[in-house]
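All protein chains but one are shown in place.
Presenting chain A:
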Amino acid sequence: MWRRISLTISKTPTLQDNEKLRASEQNVCLYKGNQGSKYKKGWIYLTDHRLCYVDDDRPEDYSIGLDLSQIESTEYTAKFVRSSGKITLALRHDQAVEEATVDSTWVCPICTFSNQLSKGFVFGRSALPTCLNCGVLASLEAIQASSISQPSPAAIDSQSKETVCPRCTFSNHPSLVECEMCGFLLKAKTETKVSLGETVKLSFRSGGSRQFYGKLGEVLEESKETIAQTSKTSTPVLDTDTMAIKFGIHSIEEAANSKHVKGDAVMVEAFADLRALMSRAEEVIKLVEAYGNSDLAISLGIGTSISRETASGKKTFYHQLARELTDFFDSSKILSKEGGAMTLHDVYAVYNRSRGIELVSPHDLRTAVELADDLGLPIRLRKLHSGVFIVEEKLYIPTHERLVQWMSRLEPWQADTGVSAQDVSNHFGWSIYIATEELESADLKGHLCRDEQPQAVRYFVNQICVPV
């Protein structure tokens, strides 16, 4: 079952704690079975737990996610002539529907404990369940006798008419979205659900389907393993009592086995320290964030950083890098602190310092920032007339206009002497270098004019000739 997902400012899915981006691909289309859907062109993201689709044109409305646990099986169709590579996902049977239909219990004939009938139970086909209390197999009669006990007509009536609030048990009118008594969201869950049928096809129009499929398989395998691991650790299978009685070759084997197990235990203990350290590291980062000292946080590095490995395809990597850079600026506020403009080499230094590991190359950074404008991100790359690149916030007023506006509003005494690069740097928060460059380019365009003095060049609003 697909759900609506929340997005960050850079139009990527908001990741939960411990969730990491594993792969992403652009220009992907979702098919409902064999038919098209309204999810026509967008990004597909693969994280540890989810598969997310973010629409290109309307990311707010058409962004959905799917829990990996919902995926029953996957199938890969390679690119052939005009048909692009596709991944077909078969989803597990819709749980929400089951919840509504199966709501029955059976009573154990031995201990009279009333057990929930498992959701996937089909009468006559599935294996008989065991009693949770005493572990005895249920008899067919017992299930027949109790499971068919349908909810009473009165209950059906009240269900269809009124919604019972799960928090305060007040029966609300069915058309209400929030509980009348306590304000609990009654329908939020159902509204966020998006149904795309039981099989969904992902069509990769700009390629990259093979890599994505590989990653998907890997992640699915991993998530299965972790589930298996957690179930193992919760029920330890080590039974020492039974071992002591055994003799012969079997006992030798058992002894060797137990050695292994012990060795494992030692290893687990040893690495437990490391894990503890890791969990501490997370706490430390949280602590730093709580203090709001961004410089410290930057020196510690950002939590999830994308690398060439997590992004399939070269272009995808650059797109992701641009998005992450936007998020980085958004969270660290570095760009706004610098007056909304930084030279590319400054950005390179600050950004790589915050990454700490998996540094990006200057070329990668430049390519990524070049793409930012096309991706609709709030930053862009601009070449100053000296050839130096700067990364700046996207503003609707051009820089020279901002300069002229500010300068024409100056006090008369200051307007008479003009402004220097230092004045501009102080006012806009730019570095002296950028201030000088911006003044010169505005001058070159004829918006300002210069007064060359032995001490410094001072700039004035152009009164000699108004530029066309």
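Here, a residue touches a chain if its C-beta (ideal position, glycine included) is under 8 Å from a C-beta of that chain, and two chains touch if they have at least 3 such contacts; residues count from 1.
Here, contacts and distances are computed from a predicted model.
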Hidden chain of the complex, named as in its UniProt record, picked from "Ribosomal RNA-processing protein 42", "Vacuolar protein-sorting-associated protein 25", "Ubiquitin-conjugating enzyme, E2" or "uracil phosphoribosyltransferase": "Vacuolar protein-sorting-associated protein 25"
Contact with the hidden chain (one of A:Pro59, A:Pro129, A:Pro378 or A:Gly446): A:Gly446
Residues of chain A in contact with the chain not shown: 416-418, 443-446, 449-452, 458-460, 462-465, 467-468
